[in-house]
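All protein chains but one are shown at their positions in the complex.
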Amino acid sequence: MSNYLDLSIKEIHSALLKGETTPLELTKEAIKRAKANKDNAFECLCEEKALLKAEELSKVKVPEDKIMFGIPYVAKDNFSTKGIETTGGSDILKGYIPLFNATVINLLEENGAILIGKATLDELAMGGTGTTGHKGITFNPYDKTHTRLIGGSSCGSAVAVSDAIVPFALGSDTGDSVRKPASNAGLVGYKPTWGQISRFGLFPFAPSLDHVAYFTRSVEDAALMFNVLSKHDENDSTSSFKTRLDDYSKLDGNLKGKKFVVLKEVYDSITDKVIKDKFDLLLNKIKEGGSTVDFVEFGKKLLMAIYPSYIVISSAEATSNNANLDGIKFGPFYKGNTYQDVMMQARTKGFSPLIKRRFVIGSYSLMSENQEEVFKRAQKVRHLIVDRAKELYKKYDSIICPASPSIAPLVKGASNQLNDTYLIADNWLAIGNFGGFPSITIPLGFEDDMPFGVNITSDAFKDFEVFNEAFAMENILGYRDLSVLNFKDKEGK
Amino acid sequence: MKKVSKEVLKDAANRLMFDMSDEQYNILLDEFDVITKQLELMGEIEGIDKEDVMTFPFNCEVDFLREDEAATALTQDEVLSNAGSIKDGQIKLPKVIG
Partner (left out) sequence: MNFEAVIGLEIHVEMKTKSKMFSAGPISFGATPNTNCVPMDLGMPGTMPRVNKQAVINAIRVSNALHMTIDHDLWFDRKNYFYTDLPKGYQITQQDRPIGSDGYLEIEVNGKTKRCEIERLHMEEDTCMQHHFSDYTLIDYNRAGIPLVEIVSCPVLRSGEEARKYVEKIRDIVTFANVSDGKMEEGSLRCDVNVSIRPYGTTKLGTKVEVKNLNSLQHIENAIDFEVKRQSELLLLGKPIQQETRRYDEAKKETILMRIKTDAVDYKYFTEPNICPIHLSDSFVDDAIKTCPELYDEKLARFLNEYKLNEVDAKILLSNVDYADYFDKGATFTGNFQNLANFFISNVLGYLNKNNIDIKNFKVESKHIAELVDLLKDKKINSSQGIEIFNKMVQTNESPIKLQKAMGATLIGDEETIRNLVDEVIKANPSIPADFKAGTTRVQGFVMGQIMKKTGGKIDPGVANKIIVEELKK
């Protein structure tokens, strides 16, 4: 059953301009679907506020230049929303009501978008399974039996878009937290160049790796969103002054002369035949389109070092970032005999075991007797990895690889414990965070009715080029506007 | 590098103002085994220790500083709106000694 809500942002905007639908209609439908969703995607719904806004906007003329006007969306619950509870998926922030909006929330509001709810996430964005948030496991809407995860940490936002509740949702990406779930959920997941989109108001996990990122169902929509969100923000001292004047949605899909590189070790390590075959097919098609594809070794030791380096750096920054959570200024307060008592109770009761373990790892990494061998070494590894990527970017436009070695993982057998079994293909996306590189995942194919994606990562500040390359491939693959509602029709491709 | 024992981990956790269950400390010890091995792998990368550390994803140097102008302050009510223990317009804690 088709509804205007199922269209792309561009198409919905067009329909609104023509008066074929209204913000109120769209919002009502989105809220209805949100309530019907059984995948545990929402921390909360802001029904009243959303309907009020939708009513207001339905009374005025739809501005042509505001592409998101009247369109409902969802934000991961680590974006500060004024007057709306924001918990970060953690009990330690139960009841916390921010006094300000994150900059991106303001930008979307100014553009007329309508926030209908806050999405679940791995606690404080520190996870990749979508199972550690205080509301429990978030499931993959492609599997109605709830045996599969959608991944994380932006699990709820991924559900909101793949389950066709809203056409776009805000997430955050520190290691792969939008781009991996995008693969698991057949979505476009975009992580921009570091500093292009303001992080003000986003709960920090690891600032040197954090990016505001988001889900859409088409590359063009992602580019349109980038137009709206990539603005210099004086509230964020890492916000880039380098802004391009391009209209990011002017995509031509021309691959002629483009040089792509596949990381050989990642490719070789993938054993899933369906994924490999689909990937090979794509490579042939883009070669037909006039581009070249080389297989080059990145360096196995470097690829193996991504994961520990990421764990050390992100845990270290995270442990510091979350030292403000003590139940005193915000979050549940526990009476005690001493201030230490008060803090210990709040933090012991408020944090889940996983992030406590990460905090300890982070703290250990920063201790003066360990810092040289642990934290600083991880930062040196980061440097080597980024240098190697930059070396490749001298010769190639973009890296292209499957976004994941498999379809969405099973709920059973998911563990949050660090373990030795290292999958090179599972972690290469973090290269995009280490170097702040623009990176996009788009749907590549299906296996057992579950989607999987391909990822394109390019050099810093090449956001436009990444959109263009992905647009071309989206055309080749034919999965534009994919969701649970229509995948059966598109799956066969 | 400080040798990792359960005591060391418990001390680290307590300094972070929280505690964990015994089971969790055991899991964490296992995780440290994994990390330590992986750190050793990192140590094997050629030239690693001569490399510079990297804090930011790329050279992001700026020349911008904020003008010294005061913004509108929050009201006292707003400041305290999320606090669980208040008295006389301030946050109240058990007596802080030392």
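A few points about this structure:
Note that the chains are named A and B in the order they appear, and that numbering of residues resets to 1 at the start of each chain.
Keep in mind that, in the parts below, a residue touches a chain if its C-beta (ideal position, glycine included) is under 8 Å from a C-beta of that chain, and two chains touch if they have at least 3 such contacts.
This one's a predicted model, so the numbers in the text were calculated from it and none came from an experiment.
Set against the missing chain, the residues A:Gly186, A:Pro204, A:Pro438 or A:Gly453 yield one that touches it, A:Pro204.
Residue A:Lys329 is the one among A:His232, A:Lys329 or A:Arg388 that touches the chain missing from this view.
Residue in contact with the omitted chain (choice from A:Cys44, A:Val293 or A:Met367): A:Met367. For chain B, the residues touching the chain absent from view are 15-17, 55-56, 60-71, 73-76, 79-80, 87-96, 98.
By the touch rule set out above, chain A reaches the unshown chain at residues 78-80, 86, 88, 93, 96, 98-100, 102, 195, 199-204, 206-208, 234-238, 316-317, 320, 322-326, 328-330, 339-340, 343, 363, 366-368, 371, 375.
As a convention for this text, only the chains that are shown with their structure count from here on.
Per-chain CA centroids place chain A at a distance of 23 Å from chain B.
Chain A contributes residues 95-97, 99, 194-195, 208-209, 234, 237-238, 240-241, 301-302, 304-305, 307-309, 311-312, 319, 323, 326-333, 335-344, 347-348, 351, 353, 356-357, 359-361, 363-364, 367, 369-370, 373-374, 376-384, 386, 417-420, 433-437, 460 to its touches with chain B in the complex. Remark: chain B residues 1-2, 4, 9, 12-21, 24, 27-28, 30-32, 34-35, 37-39, 41-45, 48-49, 51-58, 60, 62, 64, 66, 74, 78, 81-85, 91, 93-94, 96-97 touch chain A in the complex.
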